[in-house]
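Note that one protein chain is taken out, while the other chains of the complex remain in position.
And now, chain A:
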Amino acid sequence: MTTATTSPASPTPGPSALMGQPLAAARQSKDFDVVVAYQKALSDEKYPHPIAAILALVELMEASTASTISGLAMELTHARRTLIDTQPSLGVRAGCQLWERFVAAYGGGERSLIAQGRSFCSVTAPQFREKIAKTAVDFIRDDCVILTHSYSRTVIQTILRAHKQHKRISVYVTEARPGCLGMRTHQILTAAGIPCTVVLDSAVGYVMERVDMVLLGCEAVVESGALVSSVGTYQVALVAKANQKPVYALAESYKFLRHYPLSQTDLPMPRQMRDHLPLSFAAELPGANLAANFPMTTPSHSRRASIDPEPGFASGTTTPSRAAIIAKDLKMSKEMEDLQPPFDVTYPELVEFIITDLGSPLSPTSVSQYLVAQFSE
């Protein structure tokens, strides 16, 4: 009951709390910037977002000069808000929620709390990934073709483990524009000697029939059992579902986030991103630019040229090259790229089950049962 009455304030700080924030920032963090600490932790390859956030909070506690517990708690709360308000990653929220819950439940002193936090980040958390890989590798058969999206450390570790067990596997990985982290996955797997092919994001439907299973990593697992992960995951899962291919998600339990998205846009966002929705239409059309960018003058002409060339219009070989020429001129601008969403929500009915460090694989619904049981105490 007590958590129930206080929690509405915690997921999204109200406007009043945000107003007071610059003041609070001036008051305390003189020599310690939690965002810098977070980014430093993140630059280390081995820390995912939630762990980097926890590490930043632990470092804050170390650097803190607060003399009382309540003073420390205030600093922590403030740091948590700063992180949540500046970082787009939902993993940061998950990590902060976890740490907050841990601190609240912890009985020992500050020193041991810090020691616990450090050991969690450097020892326990990597073990989680190892545990998941151990469970997930049993789902990978010999001669298996795996499709994965973008870049996920847990997925890579699982695949590498299967490779070490001499399972003959091959991997399709999506390019995942605009970050193109799929290239990184490709690099790592190829170096390990695993046959790996990069797939255009738009070719997922084409390649799906050759795939045996889809492995997904994610940024956060939310209360509905849905995955929040790098954009494109949702459509990979949709295509897999349409082709009746099993989709397994791999997620450490520190990625569980107490939030219930009702739609793709219903995700908590940092303050500066909250005002403009990704992919929203411009208020006014840049008419002048439009005329300059499009060489075609009439709409009917443009439709014919780009989509449906008439039989007598040109021979089959020249049309694509013409389209390529047009496309070359029409590249996505920086502004257009900025309009793109970083994450999407993969609804739970598309995912077979989620493999976590909590033991046997969970169905998406049992994730929510776990979360409700954890947080509604």
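As a working rule, a residue touches a chain if its C-beta (ideal position, glycine included) is under 8 Å from a C-beta of that chain, and two chains touch if they have at least 3 such contacts; residues count from 1.
Following the convention adopted for this analysis, contacts and distances are computed from a predicted model.
J.: Can you match the unshown chain of the complex to its UniProt protein name from these: "Trafficking protein particle complex subunit 11-like", "37S ribosomal protein S16, mitochondrial", "Ras-related protein Rab-20" or "Translation initiation factor eIF2B subunit delta"?
T.: Matching "Trafficking protein particle complex subunit 11-like", "37S ribosomal protein S16, mitochondrial", "Ras-related protein Rab-20" or "Translation initiation factor eIF2B subunit delta" to the record, the invisible chain is "Translation initiation factor eIF2B subunit delta".
J.: Determine which one of A:Ala104, A:Val123, A:Ala191 or A:Leu262 touches the chain that has been left out.
T.: Residue touching the absent chain, from the options given: A:Leu262.
J.: With the missing chain put back, one of A:Pro48, A:Gly91 or A:Gly225 would touch it. Which one?
T.: Residue touching the absent chain, from the options given: A:Gly225.
J.: Touching residues of chain A against the unshown chain: what are they?
T.: Within chain A, the residues touching the omitted chain are 1, 3-5, 7-8, 11-12, 15, 223-225, 258, 260, 262-263, 265-266, 348, 365, 368-369, 372-373, 375-377.
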